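Here's the structure we're looking at; comments come further down.
Every protein chain of the complex appears in place save one, which is left out.
So, subunit A:
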Amino acid sequence: MNITLERESLLRPLQAVGSVVERRQTLPILSNILFSIDGGKLTLTGTDLEVEMVAQLPVETPDSGDITLPAKKFIDICRALPENARLDLKLEQDKAIIRSGRSRFTLATMPAAEFPNIDPIESPLEFSISQQQLKKLIEQTQFSMAQQDVRYYLNGLMLELSQNVLRAVATDGHRLAVCEVDAELPITEPRQVILPRKGVTELMRLLEESETTARIQLGENHIRVELPDISFTSKLIDGKFPDYQQVIPKDPARIVTCERQPLYEALHRAAVLSNEKYRGMRLTLSANQLKATVHNPEQEEAEEELEVSYDGDEFEIGFNVSYFLDALSALKSDQVTIGMIDANHSCLIQGNEDHNSRYVIMPMRL
């Protein structure tokens, strides 16, 4: 096996594939990247057994063959080579020799046969969606995913497929984010799958703000997203996502409407003096006025007043100010509506111009 590669065309797919390779591995082969050459194509594969990333690029060689190279070292070498460098990669017994200009590296290899492959997805459900839309779904919700929660099914993003809508839902049990886009899906029964947190982060990195399509395959235990030049496969979390519909307030009695940006800025300032751990904030509502008060264990206090549209009774409720800021910065509308039932029930925040994203936050008892 003997190929010549251009640093500039190699670097991007290599880094994408390398990003799933974990620094610390129990299985030595998992710190390597699989290189397969066949029919004028180089296929790069990286995996952590949960997420697999496969990239392809054309190469000019009549050779074919497979080998694995240590991911981090190979990437570091490519990165450190000068721009527009050319690399010659050649196998000699169980070593790989890389030559570029006056540089020469000998890397240890491991046999390709040991590299774990995710089997092809059997009879998958297939559909397409623009990269842009898929990106939006993730962007608008991913910050609400749980992290290392014992309720393992919360440590990911739930994708809900129904005939005309593709919906993403994330929750850590304290707040919840829902975003939906229109889509033509070839199904009759709605279906839910949960993507693990790491897969979500990796996929997000691959997606671009473009109209090009992402082709999605859904199997029993895996999801695959095929993008031009790169394909992403992830295991699904085997678990039942909680009934999210049930916690979205249906008809909240207390409605506040206001401009998003000034509210965000006011809460952002107040948050400076919140308790670093609990991030508690008290909202006091009275006729057309919202007051946010925040204090910390050092007895320092912040108070912000804001004119809003509100015609309900005087009312107090506590929140984690970070959850509020996350929702307000994800929303793109100029005007937002906050719907509340009482101080013990979840509250709903959504944009007035864009109803695709909704945020639910559970209050705090202060």
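In this section, a residue touches a chain if its C-beta (ideal position, glycine included) is under 8 Å from a C-beta of that chain, and two chains touch if they have at least 3 such contacts; residues count from 1.
As a convention for this text, contacts and distances are computed from a predicted model.
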Looking at UniProt, which of "NADH dehydrogenase", "Electron transfer flavoprotein subunit alpha/FixB family protein", "YjbF family lipoprotein" or "DNA polymerase IV" names the chain that isn't shown?
"DNA polymerase IV"
Write down which of A:47, A:155 or A:171 is the residue touching the left-out chain.
A:171
Of the candidates A:275, A:289 or A:337, the residue in contact with the absent chain is A:275
Taking the full complex into account, find the residue in A:100, A:231, A:320 or A:357 that is in contact with the omitted chain.
A:320
Residue by residue, what part of subunit A touches the chain that was omitted?
171, 173-176, 242, 247, 275, 278, 280, 318, 320, 344, 346, 360, 362-366
